[in-house]
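Here is the structure we will look at.
For this depiction, one protein chain was excluded, whereas all remaining protein chains were kept in their positions.
Read from first to last, the chains carry the letters A, B and C; within each, the first residue is number 1.
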Amino acid sequence: MELRNGVIPPICTPLTPELEVDTRSLARLVEHLLAAGVDGVFALGSTGEMAFLTDAQREQVLRTVVDAVAGQVPVLAGAIDTTTPRVREHVRAAERTGCSGVVATAPFYARTHPAEIEHHFRLLAESTELPLYAYDIPVSVHSKLSSELLLRLAAEGVLAGVKDSSGDDAGLRGLLVGRKARGLESFSVLTGSELTVDTNMRMGADGSVPGLGNVDPDAYVRLNRLCADGEWDRAKAEQERLIELFALTAVGDPNRIGASSSALGAFKAALHLRGVIDCPVTAPPQLPLTADEVDGVKERLVAAGLL
Amino acid sequence: MELRNGVIPPICTPLTPELEVDTRSLARLVEHLLAAGVDGVFALGSTGEMAFLTDAQREQVLRTVVDAVAGQVPVLAGAIDTTTPRVREHVRAAERTGCSGVVATAPFYARTHPAEIEHHFRLLAESTELPLYAYDIPVSVHSKLSSELLLRLAAEGVLAGVKDSSGDDAGLRGLLVGRKARGLESFSVLTGSELTVDTNMRMGADGSVPGLGNVDPDAYVRLNRLCADGEWDRAKAEQERLIELFALTAVGDPNRIGASSSALGAFKAALHLRGVIDCPVTAPPQLPLTADEVDGVKERLVAAGLL
Amino acid sequence: MELRNGVIPPICTPLTPELEVDTRSLARLVEHLLAAGVDGVFALGSTGEMAFLTDAQREQVLRTVVDAVAGQVPVLAGAIDTTTPRVREHVRAAERTGCSGVVATAPFYARTHPAEIEHHFRLLAESTELPLYAYDIPVSVHSKLSSELLLRLAAEGVLAGVKDSSGDDAGLRGLLVGRKARGLESFSVLTGSELTVDTNMRMGADGSVPGLGNVDPDAYVRLNRLCADGEWDRAKAEQERLIELFALTAVGDPNRIGASSSALGAFKAALHLRGVIDCPVTAPPQLPLTADEVDGVKERLVAAGLL
Partner (left out) sequence: MELRNGVIPPICTPLTPELEVDTRSLARLVEHLLAAGVDGVFALGSTGEMAFLTDAQREQVLRTVVDAVAGQVPVLAGAIDTTTPRVREHVRAAERTGCSGVVATAPFYARTHPAEIEHHFRLLAESTELPLYAYDIPVSVHSKLSSELLLRLAAEGVLAGVKDSSGDDAGLRGLLVGRKARGLESFSVLTGSELTVDTNMRMGADGSVPGLGNVDPDAYVRLNRLCADGEWDRAKAEQERLIELFALTAVGDPNRIGASSSALGAFKAALHLRGVIDCPVTAPPQLPLTADEVDGVKERLVAAGLL
């Protein structure tokens, strides 16, 4: 099952108070997304706390999501680790669990030359029949995938698409213009920024992978449809509403916890407050939101009409 | 078995041409180090290509090293992964295989607040009886462990020591002065820089974890003894000879492969040329040295009297 | 004369072969821009090689531009230096030469706390009657101006606007949504990215400060008008044509000269080829484009119908 466009939320991974994967909550979260009409689900992305889950937990997440999705939409699996041999293990798990594609970043921890990054993606593609998507996330892996590299690998059939979480819209634009110039439209370009979906789609992006889509998937589905229909002014209004909602990710005190802990904590608090998941806990060593901060999340949900 | 000082090389992981762990070469490398009189062995560090090994390979490395060392010196195990739950799995493997201590970095990939980094080390220490060493390596994990944090965790018994690969000698000096001021001398401070061992030991560092110590362990053992004996001028001469030898890590063309691939490739080429390991291959996606570059390694070994 | 929106190119500074300001070419360049219908001119920006000009040359640039513009549009002056006292000197020069506003970055070289950056802008605003625009350019000054800081200073009347060269479109979007929410529409938000003008204006940006606008000002004026008229599809086509043209900035070999030298060299080569300026030389220590690289610029101009 191919996945070229639309809304593919990077699904959160609900945990139990004992810090195990809460498979029932996860299944409910899948239903929450499917009910909204998403076009796919991306499990084990950064928003899915992939970096905080053991291999056994990761595989449990994939099984649970694939079961719950039951073939209604494609399931992409993050196969994210430091280097090729370790990523290949996660690719195997994605194959075993019946996922539709895998998503891999550039290597991290070890510093890698661009030629080695390219080699990495080639080796991964050789090792699997599943479509391979590149995940461009410099904030985590500390290198940027160039448009040249992506389009070269697209032209050779190594990559099926890219999830662009670089925040570099000029770079994204260059990629999209280059894709058109080389007739590579089957290469899927998805934006990972929940704040610029409408403008990224105006540039030609095929869809979005919005973390905030866990909290309000209906809005992202609406936004995607408005963009597809060329209703740009209404799309803009929907996007701006979501930007206001996104402020919930900043409730955490930056003198106390990290920006990413604050965002993940807020997504889970929101899902808990909305009744989708049983427990809002995030994985260690992330510190939890305080009660006041959770109230801040609540206020934002109320303001957005989600509570 | 405690490990407070001396030379503890971060042992390379020899691979077969099929990219499996070459356990016979690894055992020979252990003997090569022990014969030189090292004070410990650090398996699964950055130099050990830990980031490029699957979990099964990592455990195989630990078993092989522990077996080959056969209790003659302590074996430290790198327990390096993105976050606490994943690091804990590696700590379990270190326990299972009978290692003497574990070495963990700050979390990476996910951005983590200093308070969360501290929480990470506390959780790890709670989860094991093994001594826990912090590994300060900002070039890989993109955060620096402050002296304050290290000394606080030292005072509480959370950390047994630190391997400082930050390259920040003023910071290291502050740590050492602070350690003395607070009477925390049992907290072990080891330098990871193979180029400043003598001056770092003059500052008060207890020992070194030199990657180049794979290639010339005798020299690092001599250097360590000269420092311990206060023979600083002879120590300086030995250190400078090693700095010249270290130039072998720069044989790789920086327009073609990364600095870290060049260094790891050169260490393995040198071990191969010296007859210690069977095959100099490094793990993917690292690109290999060219024949000319290997000749450059050879020249350096000859110049240093090692061939 | 206020300047809120439209196309305000950051004008290049033509030099003579002896590396003095070529005032005749500069005046011709002003006419070239005015003839295209630009809404203002920004002198002494990064594209104007401000960082490479002595104070006397900077003032000569301002005099020449103000004279040549002759009141037809506002002239903004870059007042860019390391800290407040030095920037104030440039503000004085802007006043002396009759500029319409000044543009200042966060302090650089010295590391400055956000509270000190805010203090910097307050002190500058107190020191002049001219409207003050913030210039957000982290790639040069290594700090980012937050939306909170900008909107606070906007609300207090300290800042008249911002030129956003951060390349952070999600941040820009947050600024624009925040501006609307607080009713601060008189605060002008101009994008410094020549590659995303249409999408930035869809987000609500008031105009653009495109370096490439030196080479093809007519296209940026057309693009601006199409955006203002809501002709988004035609705007997109115009923008994409400019993205193809922008490739001329990448003619320089990155193993030989820097990206910024390549871009400035290409802008000047293009202006020289188009007959606007007499000499394409850039200021030292920038290295010049090779003849082959200039041919690459020529090809791009021909392809764009500009030669």
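Following the convention adopted for this analysis, contacts are C-beta pairs under 8 Å (C-beta built on N, C-alpha and C of every residue); 3 or more make two chains touch, one makes a residue touch a chain.
These numbers were taken from a predicted model, which means no experiment stands behind them.
Enquirer: With touch defined as in the header, list the contact partners of the absent chain among those displayed.
Expert: Its contacts among the visible chains are B, C.
Enquirer: Just one of C:Glu31, C:Asp55 or C:Asp233 touches the chain that is missing; which is it?
Expert: The one listed residue touching the chain not shown is C:Asp55.
Enquirer: Consider the whole complex, including the chain that is not shown, and state which of C:Ala35, C:Val139 or C:Ala181 touches that chain.
Expert: C:Val139
Enquirer: So one chain is hidden, and I want to know which residue out of C:Ala70, C:Ala115 or C:Ala291 touches that hidden chain in the complete assembly.
Expert: Touches the omitted chain: C:Ala115.
Enquirer: Please identify, in ascending order, the residues of subunit C that touch the omitted chain?
Expert: 19, 46, 51-55, 57, 80, 82-86, 88-89, 107-113, 115-117, 119-120, 123, 139-142, 256-261, 283-287
Enquirer: So which bits of subunit B touch the chain we can't see?
Expert: 167-170, 173-174, 177, 180-181, 193, 195-196, 198-200, 202-203, 232, 236, 240, 243-244
Just so it is clear, only the chains that are shown with their structure count from here on.
Enquirer: By that same contact rule, can you tell me which chains touch subunit A and subunit C alike?
Expert: Both subunit A and subunit C are touched by no common chain, going by the contact rule given at the top.
Enquirer: Of the chains present, which has its C-alpha mean closest to the combined C-alpha mean?
Expert: Central chain: A.
Enquirer: Look at all chain centres (mean of CA atoms) and spot the one farthest from the centre of subunit B.
Expert: Between subunit B and the rest, the longest centre separation is with C.
Enquirer: With centres defined as the mean C-alpha position, give me the subunit A-subunit B separation in Å.
Expert: Distance between chain centres, rounded to whole Å: 35 Å.
Enquirer: Between subunit B and subunit C, what's the gap in Å when you average each chain's C-alpha atoms?
Expert: 49
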